[in-house]
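Here the complex is missing one protein chain, while the rest keep their positions.
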Amino acid sequence: MNKFRVAENKMIRTDGKDYIFLVADKAIFEMDTPTKTILDDLYPKGALTRQEVVAGLACESKEKQEDLFQGLLKRRVIVPANNGTSVSKKAKPYSISIPLKTLILHLTDGCNLNCRYCYHAEWDPKQGRKKVMGLDVARRAVDFLLDYAGELEEVVLVFFGGEPLLNFRVIPAVVDYACQKASEKGKKINFAITTNGTLLTDEIIDFFQDKNIGVTVSLDGFDDVHNRYRQFPDGSPSYGMMLPKIKRLLNRSDKRPAVARVTLVEDPSKVPDILDHLLGLGFVEVGFAPVTTGHPDYQLSNHDMDLLLGEFQNLSQKFLNAAKERRFYGFSNIIDMLVSLHQGEVMNYPCGAGLGLFSIGPDGQLYLCQRFTGQDEFCMGDIFNGFDQEKLETFRDQAEISNKADCRQCWARTICTGGCYHEACVREGNHLKPNLHYCEWIKQWSEIGLKTYCQLATADSEYLEMLCMSRGYRSV
Amino acid sequence: MNRSLNKILFSMVVVCCLVGLSFPVMAKDYLYVPSNNNLHIVDCDTDTVVKTIPFNDYIVGAIPSPDGKRFYMNSWHSVYEVDTQTNQIVDIHEFWSDLNRVTVMPGIAVSADSNFLYMSASITKKKLNIPRLNVLPPQLVVYDVRKKQVVKNFEIPPNCTTVVSPPDDPDSVILLAQDVFKLNLKNGKITKMLGVLNPEADKPGLNALAIWNNWSPGKNGMISVPSYSAEALFYMLIDRKGNLRMQKAEEIIFAYSSTISPDSKYIYAAMDEVYKIDLNSGKTLGMDPLERGTCYNVTLTSDGKKLYVGPGGPDLSVYDTATMKRMGIIPLKGDGLIASLITK
Partner (left out) sequence: MKKKGLKALNKRAKKLEEREVFGMEEVDVLTGQPIGCTTVFDTGWETNPRPTTPMGNCVSSARDFTSCSGPCWWPAQTPDNITNWPEFQNQCLAVERDWRNLNFVIKR
């Protein structure tokens, strides 16, 4: 006998309205009160027969009951309860090789700054011998990207490091080469760079504008906050000397506005001021990330994380208020969350690392992502000989969400998917473990995200479509 | 003393071996019959179902591997791999996903070395976030069963429902489509063997009811496909080497499937009646109206003495080929379409 149950869900109530988030499908519906009452009644009852479910649907007529049942079944609000007697089908996809979408080139592992919390410094055992990527390796990397891109029409090349501008001399040649090769293959290539901003010149800024290269600047806020951790090797502060360069960059970046990335080490109460300061300078968006470090001195304490959550909530509200007036408040963290919820794509992995995204070390070695560059354990081959298929398949097999037992019952698993591998490696000791240390935080942040989403979807769903398009998702 | 004892023991061992050699292992016939949601295995000596394996699908085609170790049955989107030694479904090869929509045509074939499946497939590709569907031209897909990977595919003419893999010509497959083609697996070249719906100027158009390929038992193995022109019935005969000839039937009967006796003397054909036909002359030698009609399949035992007609609904009729009299009916759990002989 086939049995049914209400699907795993999280109900949200905000602004006087009720919503339901279907966990397994990542689908979000607004509910009216009668529907909510019905689901509240059925959900705790577990697996029921069809008749029992239909009987529980309080409606004016039998026809309407059947109609409602079919509607709930179609929307997967009601799903078949597993009976476990059928032959188990192991869900292996049919030969879909994952096309390469993004390559992150480590132009150099050297840097002119010596930021105290840099994860790169912590892991690089070869400090003192700075490697630089030659033009031939960079060109080969471009070929590699285009060869493995499969059917994708657009690919992304990111310049990274260390400080990539230390090796600026290869960038124009690589960009020209990449554009030419991409056009030969009928593909489009997008460029991006993450820089500490201290080496920007007018020539470089013009080049970025000309070639439409997206710029992300790592800076931590206004001067005293920024200077606390982001210093030159001799200890001198960096904010003062980079500010004019940043201003020049922001004044000229109308084609492709620049984005700031802030690493948070302490004092979450300063976050709103930092955001306003950086938006005021001219950055279109600012994203905040708590520092990833094994040093307890630099980690945000639980108390700080709670405060941070509060600040994020306030900023999300600010974003929402601006959105309702069709204005844009560039708080990246909430924008990323809203886009992810609106797209509703259920991911089996927390990010593209090892799937469609890889980093290339200066010698041409392939790594899972930019944070793992230089670490042999996460080397997946090289661009001359190709992928280490076995190692890569093993990683993909092991990293899949179903292996994270802690996550199985979590309602936020299709949003979080266990979190960053590097963060897990540093904080949990194993990149395959879920990030349990910030699990509660993520769940609360996801709830804030959901509430913001639901309010915005009800007020102005077109705004959400525009947000997704700005992130490169086509409207379907 | 020891030496002579050893000699005696040695000669005993030799005698035992020789004795062992003179008794060949008795091979037994089994019929593998997929029906809705259940695979039945019939013992051909006792005509009883000895095992039923449940699964959840609707099977449209089936074929044993030439080495007899595997039985493959396919639904529209999946191929089920059955180990004939343990009689268990050991793998389900799924060919449908949202981005790669593959529908497998009923008549799949297995390579001569038993390592590859040859499938005629309808493939539609989709990209994430893009609502366009990309319908590929019809494909012949070569699938490595151990590695679970498509190793090659060829564009083929449309409407190929059956792929035939001649055991003595491992480099080619025969495609039963709107016409009959031979596809060279090495270079992908396609040659037309026989015009069916598109005949040559002086030849008649034909309607060939080709869905499954049931190799007749024995070394002479042949496949027979009833084909109708406006005036006559022909049996399209394909041998182990992949050679094709047409045998005209004396009597026009309606048969969906036919099979050939191991001594290559007789054709057995059925739909609503079952017929025995002399292969070389096309004369009808015997007939019986089937109490349970709509039978899409006929399968012979390896000695050619028994004929299983069906399934068509939830049953198999068992016939004695010498007398063409029905010996009994084997009931099944659900409707079926096809049955395969496996001797082990």
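All chains are identified by letter, namely A and B, in their written order; residue positions are counted from 1 within each chain.
Here is the rule we use: a contact is a pair of C-beta atoms (placed from the backbone, for glycine too) under 8 Å apart; a residue touches a chain by one contact, two chains touch by 3 or more.
From a predicted model like this one, the values you see are computed outputs, not experimental measurements.
Here the missing chain is touched by one residue of B:60, B:174, B:223 or B:298, and it is B:60.
When the full complex is taken into account, the listed residue touching the unshown chain is A:343, out of A:14, A:227 or A:343.
The chain omitted from view is touched by exactly one of A:45, A:76, A:169 or A:324, namely A:76. From the set B:173, B:210, B:270 or B:316, the residue in touch with the chain omitted from the display is B:210, counting the whole complex. By the touch definition given at the top, subunit A reaches the unshown chain through residues 19-20, 22, 25-32, 34-35, 67-68, 70-72, 74-77, 341-346, 453-454, 457-458, 461, 476.
Looking at subunit B, the residues touching the absent chain are 35-38, 56-58, 60, 76-77, 101, 103, 105, 120-122, 124, 133, 135, 137-138, 158-161, 177-178, 197, 208-211, 272-273, 289-294, 296, 312-314, 332-335, 337.
In this section, only the chains that are shown with their structure count from here on.
A straight line joining the Cα centres of subunit A and subunit B is 52 Å long.
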